[in-house]
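For this depiction, one protein chain was excluded, whereas all remaining protein chains were kept in their positions.
Let's look at chain A:
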Amino acid sequence: MGDLVSLSSTFLYVAFFIYLIATVLFAATIRDKKSKKNNDFASKLAVGTTIVGFVSQLLYFITRWIAAGHAPVSNLFEFVTFFGMMLVFAFLLLYFIYRVNLLGLFTLPIALLLIAYASVFPREVTPLVPSLKSHWLYIHVTTVSLGEAILAISFIAGLIYLIRQVDQTTSSKSTKWLEIVIYTLFATIGFVLVSSVYAGMGYSSTFEFPFKGDTRSVEYEIPPLIGPNEGVMLDQERMSPLVEAPSFLQGVDAAKKLNTLIWSMLLGFVLYLIVRLILRKRIAASIQPFLKRANPELIDEICYRAVAIGFPVFTLGGLIFAAIWAQEAWDRYWGWDPKEVWALITFFFYAVFLHLRLSRGWHGEKSAWLAVIGFAIIMFNLIVVNLVIAGLHSYA
């Protein structure tokens, strides 16, 4: 059985590298100014490679399922990895409708980032607690994540649209926000880097601190810029924290999470600055020339079409299947748990997106910004609600 788990991990590594290669191949299709015939070949090669990567990741999923005896979607690592796989699947779905190579060039790096992000969390195969022992685990979770992945494609199309269309000759609100969106991607890279580098070095330092009349201890896996409130460090040789976390922060791990966040944001900022200094202009402005050949009307339609396809899938998985399972497991179909509420908020948001587009003519830039906000809501529900607002769904 242990062999099956390591085989499964190998499939995931292979998938990761194939996606990396596919990204490069998609980049080649954009830059290729040769004949149409050549370009067709390059596109086929890029999308074919993506499919191979997807199959490898599918094998990861199946082998891990067999090894664990349950669908590997029961902790944060497994769920985010699966979300990355569904993102690739959603991309393939829309690729075969519209055949836009640019979509691959932008989707694959985000899928890679998701898988890298997932790998920072504990990767061992966990047994299921009683409330998760149900067929609805994989019916509900897979449908939700497919729905969210298709909706994420609308974010990617929206992002392409904005980079292509926002006027970069002058600094405006739009250019600033666009840079902030790009910066968050750098911050995610920062998170992955800082977590995996210090994990590789085996860094650890332990604090003791008072918590609700008790003394608790917390182990930091990255150096403390921010220590727990009134915390005492147990390892003398380690760097001591620059500041203490404010006392209003709740939860045993609050200071540790804040520390990780600050590290990610700082490192993300440094990375962003380096890239910006090399390019000597806004990052979106540097990407813009490569997108000149893209048809904005088409990108806008993909952005909308992804919402049109993803919204029913998300509703089915995130609200209806969720409610059926909640009725079986917790005796109520709806309980205003934060995760449930944020699924409802996602539903409300995309309902607004569709009404504004279909009835009030919000096309193009407005629609693209809405797609970006929608993805921010999905990510908030996936990450912040799990890690910060503890509820019935918190895995980590």
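The rule we apply is simple: a residue touches a chain if its C-beta (ideal position, glycine included) is under 8 Å from a C-beta of that chain, and two chains touch if they have at least 3 such contacts; residues count from 1.
One rule holds for everything that comes next: contacts and distances are computed from a predicted model.
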| item | value |
| --- | --- |
| Among "ABC transporter ATP-binding protein", "Cytochrome c biogenesis protein", "Peptide/nickel transport system permease protein" or "EF-P lysine aminoacylase GenX", the UniProt name of the subunit that does not appear here | "Cytochrome c biogenesis protein" |
| Touch with the omitted chain, as defined above, among A:Leu185, A:Leu356 or A:Ala376 | A:Leu356 |
| Touching residue (missing chain; options A:Asn38, A:Ser172, A:Ser196 or A:Gln327) | A:Gln327 |
| Residue in contact with the excluded chain [from A:Phe11, A:Phe26, A:Tyr161 or A:Phe311] | A:Phe311 |
| Among A:Ile21, A:Leu45, A:Ile345 or A:Met379, the residue in touch with the chain that has been omitted | A:Ile345 |
| Residues in chain A touching the chain absent from view | 1-2, 4-5, 67-69, 97-98, 122, 124-127, 129-131, 133-134, 136, 248, 250, 297-298, 301, 304-305, 308-309, 311-312, 315-316, 319-320, 323, 327-333, 335-338, 341-342, 344-345, 348-349, 351-352, 355-356, 358-360, 385, 389, 391 |
